[in-house]
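Below, a portion of the complex is reproduced, with chain positions unchanged.
Letters A and B mark the chains as written, and numbering starts fresh at 1 in each.
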Amino acid sequence: MRARPPVPRKALVKFKSVMDVELVQQLAADEMVCMAARVSTIGNTPQTYTREKNAGLINFLMRDRHGSPFEHGSFTFRISAPIFVCREFMRHRAGMSYNEESGRYRELEPVFYVPPGNRPLVQVGRAGKYDFQPGTFRQDLVAGEALRMAYTEAWTQYQTMLGEGIAREVARTVLPVGTYSTFYVTCNPRSLMHFLSLRTKSDGATYKSFPQVEIQMVADQMEEHFKTHMPMTHDTFVKHGRVAP
Amino acid sequence: MRARPPVPRKALVKFKSVMDVELVQQLAADEMVCMAARVSTIGNTPQTYTREKNAGLINFLMRDRHGSPFEHGSFTFRISAPIFVCREFMRHRAGMSYNEESGRYRELEPVFYVPPGNRPLVQVGRAGKYDFQPGTFRQDLVAGEALRMAYTEAWTQYQTMLGEGIAREVARTVLPVGTYSTFYVTCNPRSLMHFLSLRTKSDGATYKSFPQVEIQMVADQMEEHFKTHMPMTHDTFVKHGRVAP
């Protein structure tokens, strides 16, 4: 007695291999870092400083990990990514604010993550020290087909339940963690650097991190915006081993 | 050319309708609330007070929302719940610490959430003010079958990919948000009350909340432990409309 709705509501399942990261608003400037830092030494008598002085100060703050002056500002991003990426992202608590699309309040979209062709599929090494290698031709085929089959079946069953009048919050339990979701996140420059230090893999990092490729696809785009709006801060962040101050 | 492993690794898919909440450790006492609160008025000369005095003080603190004295202590829970519940849970940031099972570091277990028989399936009302009603016989059947089919297909494809040597972190993207996961969470009495105020539905609540039934199944068990270890605090929390101080 399996019930399928006569007319599928959203029939077309879409597969997607990229992460959308849009900078919605920002209030960020290297000068603000300096202004905040200098209150400790100049108190109630703000002055103007040269670009060189500012660069020197930011270098000192970053190197010696004086983090608080990097908190005066904010970046708001609008991100679309698979749920498993949202999950890793939202483990970041300090200095991070979130609002996300709700599977309780709306019918989700049939958009699912499929790894891009150059995504290495095979893991070598052990927990905490992974390396990845490209998949064989066969592995690529199997992964592609398995993902598409599971996603399609999940979507079909989701639609079946919705078609029968079952609540979205119950029906959505079949949707896979590869389903795309959209959220807003606001962070400050310091919490952004903390995020980047953990969610990017870099040879220049003092403390090596092994993020999943997919969250790095998000992080890399965020870092570009960070670099654009706070070039001095970003420079010294990279120079001092990507250790969040 | 669909590849299935000759011998399925974990063939038996399990369906589960309960949430496991275990109190792993706690350091919590009504007396500690009072001790911390009294430092503001007695400073460096601790004294002993009667049970009545303590009850009166806790009542005052809760009623007037003096929250900080409720932060000196901690509860650590070990919780097994579907991923969609973990997701809602981990949106709580302040005063909450988490460690969760990883789909990158281990092969997950084939345990999936199916609503218990008394779980209302039909949503009435609009966003922000929902009510739920029991499903019809047909809805119950459809939901049960749809969930099982989607879960089983997801697990099959997950196993297919693992059997081909594809990395866990790639294969897991097909697993639904109804898959069980396990995590440790540590909170303090204040952050616990904040959680309970949002994740339980109660007629006595000053600010109504409409949590999904499944996270309330977790919250209710946590509240029992809270009540056991901090009876006065819990009493006044309920008495003053379940508003976290």
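Just so we're on the same page, contacts are C-beta pairs under 8 Å (C-beta built on N, C-alpha and C of every residue); 3 or more make two chains touch, one makes a residue touch a chain.
These figures come from a predicted structure and were not determined experimentally.
Student: Assuming 2 chains are placed, give the number of copies in the entire complex as this structure defines it.
Tutor: 4
Everything that follows uses one rule, which is that only the chains that are shown with their structure count from here on.
Student: List the centre-to-centre spacing of chain A and chain B in whole Å, with centres computed as mean CA coordinates.
Tutor: That gives a centre separation of 24 Å.
Student: Please give the residue numbers of chain A that touch chain B in the complex, ascending.
Tutor: For chain A paired with chain B, touching residues are 1-3, 82-84, 86-87, 90-91, 93-94, 96, 98, 103-105, 113, 115, 119-123, 127, 132, 135, 138-139, 141-143, 145-147, 149-151, 153-154, 156-158, 160-161, 164-178, 212.
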